[in-house]
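Note that this complex is displayed minus one protein chain, with the remaining chains in position.
To keep things simple, chains are lettered A, B and C as they appear, and every chain counts its residues starting from 1.
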Amino acid sequence: MSSPKVGFYGFTGCAGDQLMVLNCEDRLVDLFGATEILSFAMAKSDNHDGELDVAFVEGSISTEEQLEHLKDIRKRSKMLVAIGTCACWGGPQAMKLEEGGYEERYKKVYGNASIELSKAFEAQPVDAFVKVEMKIPGCPIDKTEFLSAVTKVVAGRHPYLYKFPVCTECKWKENPCILTEGKFCAGPLTKAGCGAVCPSHNIPCVGCWGPTDDLNVSAEYNLLREKGYDVDEIVKKIKKFGGAGVAKMVKELSAKKEAKK
Amino acid sequence: MILKMKKEDLSAFLESAKEWGELWGPTRKGDKVAFEKVDALSQMDLKATRTIIPPKKFLYPPRFTMFDFDDGGYVERTGEVPNRILFGIHPCDTHGIQTMDKMFLEEYKDPYYAERREKTLLLGHSCIPDEKCMCSATDTEFIAEGFDLFFTDLKMFYLVWVGSSRGHDLVQMRPELFNRDIGKDDIINYTEYRSWKSSQFTSKVDFTGMPDIFELGYNSPVWDELAEKCLSCGQCTMVCPTCNCYNVVDEVELGTIDGTRDRFWDSCMFREYSVVAGGHNFRDRRADRLKLWYTHKLQAYIGEFGEPACVGCGRCVATCPVDINVVSVSKALKEQEVGK
Amino acid sequence: MKRLCVVVDDREVEENPYKPEMWRIVRRYPLTSDVNFFQMRAVDVDDLLKMDYRPGQFIMGSVLGEGEAPFSISSTPSRPGLMEFCIRKVGTLTESLFGLKENQTIGLRGPYGNGFPIEKMEGKDIMIIAGGLGVASLRSLLLYVLDNRDKFGNLVYLHGARTPGEMLFREEFMQLKERDDLNCLLTVDKDDTGQWTEREGVVTNLFKELGPVDAKNTYVAVCGPPVMYKYVIQQLVGLNIPKHQILMTLERRMKCGVGKCGHCAIEYLYTCMDGPVFTYWDVLHMKEIIGKGVSDNVIA
Partner (left out) sequence: MKTLEVVPLTRVEGDGGIKVTLDGKKVRSVTLDVHEGPRLIEQLVVGMTPEDDLNVVPRICAICTLSHKYAAIRGLENALGIDPPEKAQVMRDLMMLGENVESNSLHTFLLALPDFLGYPSAIAMLDDYGDDVKRALRLKKFGNRVMQITSGRIVHGENPGLGGFGKYPTKNQLTEIALKSKELIPDAVRAVELFGSLEYPEYPEAETTFMSVNAPAKKFGLAGDSILISNGKETDADDYKKLTSERVVPHSFAKRSLYEDKTFAVGANARMINMGKRVGGRAGDFFKEHYSERWLRNPLLNNLAQAIEMLWALEQMPETTELVASMDDPKRAEPTRLTGSGTGAVEAPRGILYHHYDIKDGLVETADIITPTAQNLDDIEMHMKLCAERMLADDKKDAEVLLALEMIARAYDPCISCATHLVTLKRL
């Protein structure tokens, strides 16, 4: 098997996913051995552009310059894999995507000072701009899940990621359900893959894996309303990590409710 | 064979039993309970009702490796399971294990389940029902077989049922702790205990006639109402002692196609569960998935085996965040209205 | 204190029903643009001998590192030595399968499922109606009946495809037409080649050409795309074929093939163990299927 050419690229985010790749300590050397890494700016200096079998892209897109770079990467790659919740769903910085108001917020942080770098805009997930073959979500990605996917891609096989919600892993860990205790847990809306770390520490899931494939937003919504949370709070909490993805669903939901009235 | 044992001897007995294998028992996890590995009786909470996950987790772990493979073929991964003694299993869970046994040990015997079953001793313990228990409705409140030993707490002493030759072997390790002098009072005591236990149930659920009601209510809008509430979180199936569905995936080693074939708990509540080639999904609607599960538990199984696949443990009642469970669903179907 | 006398590890040495054995791809060639024909031979002769199957059964096929999926056996047990499959590329596993070359190995286990009730069908007239990929399992039955021709009555084979190019085993069936011990009728929805010498139109059109049918004495096996079922069953019921003599194959997702993983359950029936061949009468009892119309639920 000739080793596939891969590249790792970081855009707007916390660099946590690239860091998790570096965190694969024992397996990192294997990873570098099994692939030809053309570019990985966070790990090495001798990076070059070129045709890629797989490009791993981290972070959401929030400047014109990044957008150009992303398009270039897409052109050079057979397969583009979004890694991390920012790349997959937009991440925290995209939570207000549907609301607008970016200019004002930008002004509040940077004032009227002009920044000569590329023009900035509200962050959006990678697939808002280019085709994405696979999403490996997580804030940050989980080592096991990432390695499982990468090893398969390298072997010319199709990765399998859990499609069910965090609750399932939460039960595998035999945690009592936080929702039944009346607290806010985003587990039912959130894709599994983290091993239900938070509920395993008696802490509600805040949804950092982003939305699961088959979520019932309105059920969770109604449940939380019953438990005394107000609509604003629910929406605010739910889209913290789901970013654009969940924001859209919440919007659709409220539109549906309006239509019913 | 029924023996008698002094209550204070239990600890010493379990201490000796540990020679056979690891001791596991119900321990506190916040305000809930879970089977954990323990060193001594004192770490267990025998008053506890249901554990979060039933003992199926021992016989059939949430995720495990079936095979290692390389291009020479598949090599089964067995032989890594320790001997375990589960103490404090209740009658409902023992019934659950019997249902699992039927599934996994009869036609096409499952070697992974069989190995774990073989290496696990079930030491049952009597229990006091709470408001969620409904084993009286499923006829699983008492148990006559399926355990190795069963301890009924009669306040002053234990009556110990010996249910298998392996259970008998355990007794033989400390024969001095057991005796056979059952007197008149003991029999009266036990009879009173049974009727007292039966009187403790507060759950009003009644499963008689369910197969017909399911048949009649197959197209009832009740299902859609339930589906609107369901989170598709899959908790109900994970905690159910008779749910056995699983999924299988291959994992590979970096740079090769050597790897492992793993198996993990799946749920019919998930959309992905019933998708087939071409993307067609037989149960794309949440309502159809709920219907499958409840039909399986309360109608189809009764039709096939004469008893529901529900053992009355109350876990779905305790677990589902939106109150969808055997009690609420059967009530909704009967009354044609989803309760609040 | 007495020593323990429990024998811990007295597990019977039994076959692991999930364990695939390695089979070599002897031949592989395309039947249509997305369907390939696979011919396989067991690496270990014992496995070959163990693989005693009946038409209508299926195997679980594994590609290393990709997983497992059910495939119907297309060859007939009356011609032992090799097993044949025709497989459509629809997703992950089948894509990897199509990436394998002749002489490479895959894992197989089985056979599973009930298969066609051959014993009951013996002495009766046989009608086989295939559409699209449905031919995968019906070819096995057809070849079996031909190889045991004297045990069965009249034999009719109806086969529909969208275009001549998409007709699986076209050459093979064209040759069968030459035989006078079966009535082989082939049709395409549309002839896009201009070279097609057989019928044009949907399969149900062929019923007109059947002549008198001894309904009570006939077993029908149907397998095809969903749309085909609806109309074919109507016709068969119209011909008064008894419902329990109409055989159809259901497709469900399967992860084990041996009644454990739960995926293929329809109420209390397991497609892998109680099927995949069901009678129309069985199917009429399946509320889940009837509720939605038979057509959605049968093998494509």
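Here, a contact is a pair of C-beta atoms (placed from the backbone, for glycine too) under 8 Å apart; a residue touches a chain by one contact, two chains touch by 3 or more.
Source: prediction; values computed, not measured.
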Query raised in the report: If you put the missing chain back into the full complex, which of the shown chains would it touch?
Result: A
Report task. State which residues belonging to chain A touch the missing partner chain. Result -> 10-17, 19-20, 22-23, 25-26, 28-29, 32, 41-47, 59-63, 65-66, 91-93, 95-96, 102, 105-106, 108-111, 113-118, 120, 123, 139-140, 143, 194, 197-198, 200-203, 206, 208, 233, 236-237, 240
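Basically, only the chains that are shown with their structure count from here on.
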Query - Category of the chain touch graph - line, ring, star, complete, other - result: complete
Requested in this report: Sort out for me whether A-C or B-C is joined by the greater number of C-beta contact pairs.
Outcome: B-C
Requested in this report: Taking the mean of all protein CA atoms as the centre, name the chain whose own CA mean is closest to it.
Outcome: B
Query raised in the report: Computing the C-alpha centre of each chain, which chain sits at the greatest distance from chain C?
Result: A
Query - Centroid spacing, where centroids are CA-atom means, of chain B and chain C in whole angstrom - result: 37
Requested in this report: Averaging only over C-alpha atoms, locate the centres of chain A and chain C and give their separation in whole Å.
Outcome: 43
Query raised in the report: For chain B, which residues are shared contacts with two or more other chains?
Result: 249-252, 257, 259
Query raised in the report: Taking each residue of chain C in turn, which ones touch at least two of the other chains?
Result: 65-67
Query raised in the report: Which part of chain B faces chain A closely enough to touch in the complex?
Result: 29-32, 34, 51-53, 57, 62-63, 228-235, 238-239, 249-257, 259, 264-265, 267, 270-272, 286, 318-319, 321-322
**Report entry** Of all residues in chain C, those that touch chain A in their complex
**Finding:** 65-67, 92-93, 95-96, 99
Requested in this report: Using the touch definition up top, name the residues of chain B that touch chain C in the complex.
Outcome: 16, 19-20, 66-67, 69-74, 76, 83, 103-104, 107-111, 114-115, 118-119, 166, 169-170, 172-175, 215, 218-219, 244-252, 257-259, 261, 266, 268, 273-278, 280, 282, 288, 291-292, 295-296, 299-301, 303-304
